[in-house]
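For reference, the structure I am asking about is given below.
Missing here is one protein chain; the remaining ones are kept as they sit in the complex.
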Amino acid sequence: MKPLACMLTFIIALAAVPLVVQSNTALNFLITALLIALVGQGWNILGGYGGQYSFGHAAFFGTGAYVTAILQVRYSVNAWPGFLAGVTAGASMGAIIGALTFRAGIRGSYFALVTLAFAEVLRILASVAPITGAGVGTLIKLDLRASALQFQSRAVFYWVILALVAVSLLIAYALERTRFGAWLIAVRENEDAATALGVNAFKVKLGAMTISAAVTAAAGCFYAQYFLFIDSGIAYGTRMSVEALLTPIIGGSGTVFGPLLGALVVKSLSEVAIWVAGDAPGLNLIVYGCVLILVIAFAPRGLVGLLGGLKTHLARSRLLKDAANG
Amino acid sequence: MLSPVILIPAILNGLLTGAVYALVALGLTLIYGVLHIINFAHGAMLSAAMFAAFFAFRLLGLDPYVAIFLIAPAFFVIGYGLQRFVIGPASHGDDRNMLLVTLGLAVVIENVLLVAFRADTRTIDLPYAFQTIDLGFAFLAIPRVIGFAAVLVVALALGAVMTLTDTGKAIRAVAKEKVGAQLAGIDVAHIYAVTFGLGTACVAIAACLLMPTYYVNPTAGEAFVLVAFTIVVLGGMGSVAGALIGGLVIGVVESLSGLFLGESLGQIGIFLIFIAVLLVRPTGLFGAKA
Partner (left out) sequence: MAKALLSIESVSRRFGGLLAVNHVSLAAPTGRITALIGPNGAGKTTLFALISGFLAPTEGSIHYGGEPITTLPAHERARRGIARTFQIVQPFSGLSVRDNIVVGAHLHHPTRAAALDLADAIGRELGLGAMLDRPADTLTVAGRKRLELARALATKPKLLLLDEVLAGLNPTEIREMVPLVRGLCGRGITIIMIEHVMQAVMSLSEHVFVLAEGCIIAEGTPAAVAADPGVIEAYLGHGAAKKWGAPHVQ
């Protein structure tokens, strides 16, 4: 099981990082990068493997975040079951939106539009509803105890998000090796041909959407625990939806490690932009937009695709060299 | 609340605003009908055009209705260039990629506006902006009347271009059957770019028509474009008649629901109609297959 062993080694190596790196800034960078990687992996399951491009994945991120926060703040529910509730709520949101849209046979641009619309509806609702704190947002009380899913040391937060990312990597890995995953990829490539081979496209897409939503919601729950504040713009805004699709596209959609690579690139670009041009609002989104266009234009299969292409190129030139040398 | 004295002006004003919505929707449906993509950058282009109209007034002293003759051609060129040199090449002909590229453009344009002009809301003050025409049973704001008339002119002009000019015929040919058009010697990339340019020009004209009565900030365009999306989906993607009639209908619906429901819930209403139409009848009232 070479790939699995590779993955485990990689995760263990990443886990060792806080033992070496002590700086809070660096850890914060890594934590937010892993957070975006988790969101991206969520999108990747539906968009990369399933080929259904959602432009409103913030709908699940925000639902996870808000449910976790509201349960703690208004109903004194403990953070741990709150986290689970957030993930479940996000998954349910995915199932509902998925059932409605896939039952209506919506695909392609229309799917992107509808998901965008759902996220916007949620954003507007969240910005006026009293339960979410409306425009003011929701603030979780600082309570640095493990029982409240808050930690004094950033390292522990890092390990938590790393564990979540590891789970998402395993999910993607499993997708590539199970019947469900094979069917999902078939639906992406050609839904009619897949149907002719007995694949229930509706069920497969719905399943993918639910899992995708659950993973993204988990990221939202983590966000709430780490930053202790959310509002409608953060939870359901376009920025999160854009980051959700940007990280897998840059890193390589439909691959296990794509979103992780993409997240590191996106975060780094963001930091560089701030360093070069200051922290103007909207600046990093300009960078994101340009990078998105450039990646689609020149490296549509993302970084993983580029690396794969490099490997094939090297292998081929070695073959030619061997052939030339007899 | 339901007395004709209040309803009739609301309906009439709804028709007038609806005309401008229809123009924005027209640009969107034109692009979809020919290129078969949903232009996610439409809203950002509208914001950009509104800023152009704003600065034309502030810096050059140009009345927005006059500025149309400057801004519309300029935006036609911008739209042409974007499709010909950015969207077309970057997408490699893949629909999914085109979605992402137009999204990327939308994000870039909107945030460039944000960084350049910040999020402040700006308006222009025209001396005649608040003058009205008195019909006896209703008062109609002059800018809205001008807007309505202008949209009619544009719609007729566009119709003439489509039926009478060679380019227009080429556009219709490409919309119907791309490969056949190519075989007949039509430069599809050029036609795509012309269509995108026309769609963007529509948006630019709409921007100038809106400025007297509306405000501008980097996200203003998005709000309009969601309405435009709803119209296009309601009237049918690719249907010009659908866009025009749908625009008028939505204008009236918005006016009436503003009367009964108030501002922010009105916004959600539009979205919900949008989602409902997509789920129930994606081809809209007049449209072709999705």
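Letters A and B name the chains as they come in the text, with residue numbers starting at 1 for each one.
The definition used in the following text is that a residue touches a chain if its C-beta (ideal position, glycine included) is under 8 Å from a C-beta of that chain, and two chains touch if they have at least 3 such contacts.
The structure presented is a predicted model; accordingly, all values stated were derived computationally and were not measured.
Peer 1: Give the labels of the shown chains that the missing chain contacts, considering the complete complex.
Peer 2: Per the touch rule above, the missing chain touches A.
Peer 1: Given that one chain is not shown, which residue among A:L35, A:A126 or A:V199 touches it?
Peer 2: Selected residue, touching the omitted chain: A:V199.
Peer 1: Considering the whole complex, which of A:N78, A:N190 or A:S317 touches the chain not shown?
Peer 2: Considering the complete complex, A:N190 is the one touching the chain left out.
Peer 1: Footprint of the hidden chain on chain A, which residues?
Peer 2: The list for chain A reads 177-179, 182-183, 185-186, 188-190, 192-201.
As a convention for this text, only the chains that are shown with their structure count from here on.
Peer 1: In whole angstrom, what separates the CA-based centres of chain A and chain B?
Peer 2: 33
Peer 1: Taking the complex as given, what residues does chain B use to touch chain A?
Peer 2: Those residues of chain B that touch chain A are 37-38, 40, 86, 89-92, 94-97, 99-101, 103-108, 110-112, 114-115, 119, 218, 226, 229, 233, 264, 267-268, 271-272, 274-275, 278-280, 282, 290.
Peer 1: In their shared complex, at which residues does chain A touch chain B?
Peer 2: 51, 53, 55, 100-101, 104-110, 112-114, 117-118, 120-121, 124-125, 127-128, 238, 242, 245, 249, 280-283, 285-286, 288-290, 292-293, 296-297, 300
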